[in-house]
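Encoded as structure tokens, here's the structure I'll be asking about.
With one protein chain held back, the other chains of the complex are shown just where they sit.
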Amino acid sequence: MNRAFAFTLGTLSAIGGFIDIGDLVADAQVGARFGLRLAWVSLFTVAGIMCFSEMAGRVALKTQRPALALARSRLGPRFGLFGLIGSLLVTALLVMAELAGVALAFQLATSVHYLLWVPVALALVLLVVWKLPFEVMERVYGLLGLAMLVFVVAVWQLDPDWSQLWSSATTPAPTGRETWATYLFFLVALVGAQMTPYEMFFFSSGAVDHRWRPKDIKVMRANVIVGFPLGGILAVAIQAVAFLVFFEAGVRVEHLSQTALPVAVALGKIGLVVAIVGIFAATFGATLETLFASSYDTAQYFGWSYGKVQPPARAARFTTVMLALLFAAAALALTTLDPITVTIVAVVCSASLLPFLFLPVLLVANDRELMGELANGRLSNAVGFATVTVSVIVAALAFPLLILTKGGTV
Amino acid sequence: MTEHVSVRMTLLDAQIVDRDRLPIGRVDDLELFFPPDGGPPQIARVLTGSQALGKRIGGVIGRWLTSMSARLRRPGSRAGPSTFDAGLIADTKPMVRLRVQADELEGIAGLERWLASRLVERLPGTGHADK
Amino acid sequence: MSRVARFAGAALTVVIAGAAIWYVSAPPKGSDGYRERMADATRTLRSQVQSARIWAATFAGGDATSAATLVGFEEAERDASSAASQFESYEPARRYLPLRSRFVALAADATGALADLRIAAELDAWGRVPEVAGRLDNLAASLERFERRARR
Partner (left out) sequence: MRISELLDAPVVDPAERQIGVVRDLRVTPRPRFQVTGLTIGQPGWLDRAAHAWGFAEGRAAAPWPLRKLTQRAARRARFAPVALIGSWGPERVVVTAGFTSLQPLDESS
């Protein structure tokens, strides 16, 4: 299997997965109000998602089965079903938000209302899912997503006072006019936005579909090391440009257009167009990734055949679940429900589900009899357990904070 | 004592694949057979499908799963959960692999075949179930 | 889990959910609640005015496409008018009437200016945008002053 292709799985997982509508909104909102005072969260989320993706990848290499497939046989049907129903609800919200994100990107390019673009986005997804082979899709969205790097260039171009940025990044506390409740709420939102488990499943299911074996462990780890930190850097870049352009003016980000505005301020029309392409690739890649991941989850829970490698007719139930989720999400997007509010609610719900999805992987990866020499080492267990512990705390805080800060709008 | 293994770790909830590694479902329950001569019980049949799963989960969700899968059963096929003889199991590591192909199992993955024929094959470019 | 425990659990979650929804959507309570909501609404108005100003300045510098700028103007106008109308629907205590009428006047100026901006962009009369954007400059300053006054 050509090594170059393998790398795009990593970049797609990072760009499409790490940077999706949740990031584009949450990072910009956080930057505009807190500067880089929450940038440290990205260090934790990148470490956590890298640790669990590598773990899920190892499980997939050794057992030729994605990590969550083992979760149910390890944690029993009831616990598994609870996690599955929770993640399907969150996924329906996420796919709706991602699809709306694609439509908002079109609106930004044409000023035609985004609701008119939702059916177009839906048709595009169907076309790509049906016609485009898996590898080509991976490469296209892996490369298009690189347009997101324009946010990093924009930080440079805005010629910031680097010491001010550094002091902001090293003060983990709210700014004068914000309360601790709001600060903690956005911390939970960032964890939910950046540590989306569907990347882990997409990554490990991709490893199964690519028929990777234990000997491919280097390629798998390279993907993890290349892909996810890139996503972390982009997240901080989005926060930085939002801070530099919006903080003094007291602007609160409530629309995707405001996420892209700082790039226009820094790099002009060209920068804005590239940013729109990057936003389109990120939200479109994430739509596919969220859709596949949730359909994988369902198929694996019941043990059905699945996978993009099987022709749809051989995985009828998997395909049906995917189509049902896609059309439900499109229908949701066509209601006048504000996609940005849905995104924030979706990332908070996703944050509250993290323990259910991380714990099984940690248990399975520690099963010596199953994993043999690929079982978890001390590092994986240390970072893995720390991530699970923090995700339990974040999960417990998620809904109280969502209510207390009225979704961060206080 | 010959080597014996835990049912929870090797069989229960394990993924079932057929001879060609096509996933079929999961071991949702197992049926014990008590030989008339009073000898030790054996695992005779494997139950798979949401009817058996629903009964095992119990509670509101369990009952919903059981009734939904019963309703989706293809007309004319036997009532009760889909099941096959445990003798068909070739090995259990890393997953339960059968000696036969999926098509040779009567009444298994009925929902898969029903959906494949009804829905998915009609859509363009989805290939055919038996390809 | 006995049936009673399960029923109690369900009842408890319903109560908590109800309380949460009430808390999120409840109108202001008492005097400080009213002033705080007025300050929050003013802050939102200022955010929309500033956002529109940045779009206008970026467009004037040739750094933003007309399509994106129009979207920026539309969103600013819509959010400003919804924030203003939502706050104006709250019943003020008698002693806050003068403060409220000042807010209503400021809100009308802001939403009016934002509407002119969006209309100019829609009619492709981009030439008039800088002139309207000028009105937004001092509006932003007076909104900021008013917010501080409301918060005291």
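Couple of notes before you dig in:
Read from first to last, the chains carry the letters A, B and C; within each, the first residue is number 1.
One rule holds in what follows: a residue touches a chain if its C-beta (ideal position, glycine included) is under 8 Å from a C-beta of that chain, and two chains touch if they have at least 3 such contacts.
Being a predicted model, the structure only gives us computed values, none of them experimental.
Within the entire complex, contacts from the absent chain reach the displayed chains A, B. Considering the whole complex, the residue from A:Val140, A:Leu363 or A:Val410 that touches the absent chain is A:Leu363. Residue A:Ala382 is the one among A:Leu43, A:Ile225, A:Ala324 or A:Ala382 that touches the chain not shown. The chain not shown here touches subunit A at positions 74-76, 362-363, 366-370, 375-376, 381-382, 384-385.
Within the entire complex, the positions of subunit B that touch the omitted partner chain are 1-12, 29-32, 34, 40-43, 47, 55-56, 86-87, 89, 91-92.
What we mean here is this: only the chains that are shown with their structure count from here on.
Inter-chain spacing, taken between the CA centroids of subunit A and subunit B, is 34 Å. Here the spacing of subunit A and subunit C, counted between their Cα centres, is 30 Å.
Remark: subunit B and subunit C have CA centroids separated by 57 Å (rounded to whole angstrom). In subunit C, no residue reaches two or more other chains under the touch definition. Subunit C meets subunit A in the complex at residues 20, 23-24, 40, 43-44, 46-47, 50-51, 53-55, 58, 61-68, 70-72, 75, 79, 140, 144.
By the touch criterion stated above, subunit A contacts subunit B in their complex at residues 62-65, 69, 72-73, 76-78, 81, 130-131, 299-300, 302-306, 311-314, 316-317, 319-320, 369-370. Within the complex formed with subunit C, the residues of subunit A that make contact are 107-111, 245-246, 249-252, 254-255, 257-258, 260-261, 264-265, 267-269, 271-273, 276, 399, 403, 406-407, 410.
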